[in-house]
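The structure that follows is given in the form of structure tokens.
Yeah, one chain of the complex is gone here, protein chain that is, but the others are all in their spots.
The first chain written gets the first letter, and so on, giving A and B; residue counts start at 1 in each chain.
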């Protein structure tokens, strides 16, 4: 029977190759069901078996048929699965939403304990190759229940930490002592790679919610946690060293070390008592109860004067020009957008920056205009101009979306709630905003002749369209001529 | 028949694994045709069927044979395809000309209308993995007929625009107005990513030819065009937004918007009237007809004083040290080489820069010396030194070639025409030129002992070879001893 195997190999290879050239595959499949010589042969042989009784023959013929059916089913199934697979690939290539990340689907849980969790957004390039430019950024969300302790660790990544909700104490190990920093919502701080840190949720009732942007310094797009102090859970990094090494380094007998590294078993986020929380408060400066140590977060975006504000929304930016040198070195900007309910941002794009946006609060809607992400691009002749398709998503707290440079987009608050979005804008050097509606938009800034040529339409008519005095934020309402017909976006 | 499938699975997996270890595959294939027990069995069974007539038996035996042949054919075919596939891979690895790009073969047409075209050079890494270092540069050529309008768009890339031929007006949207710049041949300008721009060929007769070096800011090696103003062709990016959003943003009823975005249908490059051309001219400064607005291109390389010039050629360089800070930031230099007919550049290489060269005019010849690009490299033992092979190409206008750092090369003008080459030199920081012939070449700069040791030849003899007083450009003629025998390079 070894030959059978060899022949099967031949067949297998033949089809592997056929598979590679899809054309051949297609051809074979077309004729697949039309005629089936094997079935004919099978039935013929049943008839030929002279020694068969009529009953034998029927059984034999039925076997032929069932074999045939079985195989057809396989072909069908294969075709279906093939198609599904193909569709998946297709989707991957032309993922309708390469820029929108769902809270449940696109995050993975790194840590989950009684006390809280750390969830990490998937690698941007796992979502889409189009996000290659921001491959080395990773977003993580830390959630900690009231009065919990997030145990000491360091990362092989620069960390930009933003306090979304709740009130934290951050402990950072510096040289020979621990610096303690109280954090309030809106506080942002840069933690250099490798710095051991711990976090306390100092609030007795409220959950603590932190966004952490990681910029790995070792392997691009990959960061790890290292628990220095710890035990069995979280496991201490020291547990990897042999006892000899540990004993020699720490000058402590094995028995004592075993006890030390065997105590901690509560996981990396756990509940602590009110007394412990108090004891962890900064003490340096005179202060009121419970935490009065001057906040040392590098800045608080909520308390900063907005860059732009009108009745429909507010934009606050903290960027390289504005403040700390680390923002410049990381080529980063933090922005906070608060869109009033029933209002919208203008249609606009960034020239250089990629926006990594996290919906903090409220509900709303997002639309991005994208050049088709099909295989159109470079290799094929496409005599005309590209076409654009809409990426849209309903926004709710916890969702993340990315807007690449050059791509016009718009965000709209729902009827009932303001929409609050916090953005890490990366590659922000030289960035400018260009708008399509409101004061100083692209169309109104074009000279009249170019306008007429571009639209093939009299410039007075074009001008009629693009005139409105507000900029950046507008009410989301139909033009007066159309009121009453307003539908949901 | 489900078992059959299971068994086939077993067989399939077995061979998949066999396939993985090529050795096993090799072994199996060797014995494949030698003896075929299945054929023997098949024929044996034909004979065994006692109830068969002689005719039945013949048919049966023929079936066995045809089965056998079918399978042999499959094996052959598979082997052939396998070999072809292998050869392809092989060719890919050792592409004889990874550095030369043909005007027809290696460009793809992004836009082609009555008015003109935009062609984009393939991604450098699509040509060869060796070009990975310049992956994020893309070269595009815009050609526009006399009196045409290239409609407004922006790119998600930094653009370095060089006016090769013809006379353009460039409109750049800045803040609240459009800046207009007249371009002449030799003008170069940097357009920051995201800036909306339009282009006019203001010449009544001559074609406009622009080279655009794109440096993508979003996805590495990939850039897109976004038509802000537009209609159906070019399609406006605004077309991707829902009517609600557009109506709310532009405060214009749907009907009016539909009309506006339905007019433009002429494509993205189209013919315009002389009056329109005039109306698009810069008007700021007093000027003569037809365009007198002061040229604001950052510089004109044709009007710059050459860095080096002799009777055989001329080299003009504009680099970071020389002029604008954006050249420094983009780590870029522009050079223009004009080699006199029957002349040549010296054999030389750049220490750091990669040269992306575009033949502007004339004909000539290129030779580059390359370390073998085979799999020689790192994994195998190759006890001796590398060997070098010649990459050569006949040059004509429209061709592009790349010269990586460290690789010695030479360009030669034809007998009848000067050879004009414009180069974007990238990664230019710290770059130096090293030559192998002419004044101060590598060999003549070596001390005599090293020279003798290197060539294993008396240094007087070596010195005899490398002495000539010219540098950079020479006549392309044989040494006096050899005149009359001159052949085509």
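Simple rule for what comes next: a contact is a pair of C-beta atoms (placed from the backbone, for glycine too) under 8 Å apart; a residue touches a chain by one contact, two chains touch by 3 or more.
Worth saying up front: this structure is predicted, and the values here are computed from it rather than measured.
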Chain not shown: contacting residue from A:97, A:132 or A:195: A:195
Selected residue (touches chain absent from view) among A:184, A:206, A:224 or A:430: A:224
From A:239, A:307, A:328 or A:459, residue that would touch the chain that is not displayed: A:239
Hidden partner chain, residues of subunit A it touches: 1-2, 5, 8, 11-12, 14-15, 18-19, 28, 31-32, 36-39, 51, 56, 71, 74-75, 77-78, 81-82, 85, 108-113, 120, 122-123, 149, 151-152, 154-156, 171, 173-178, 180, 192-196, 198, 216-220, 222, 224-231, 233-242, 244-245, 247-254, 256-257, 259-260, 263-268, 272, 276, 279-280
Interface with the undisplayed chain - residues on subunit B: 1-14, 17, 20, 48, 50-51, 63, 66-67, 70-71, 74, 129-133, 344, 346-347, 349-352, 354, 367-371, 377-390, 392, 404-408, 410, 412, 427, 430, 432, 434, 436-438, 440, 442-447, 449-451, 453-457, 461-462, 464-468, 474-479, 481-482, 486-489
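The criterion applied here is as follows: only the chains that are shown with their structure count from here on.
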Gap in Å, rounded to a whole number, between the CA centres of subunit B and subunit A: 34
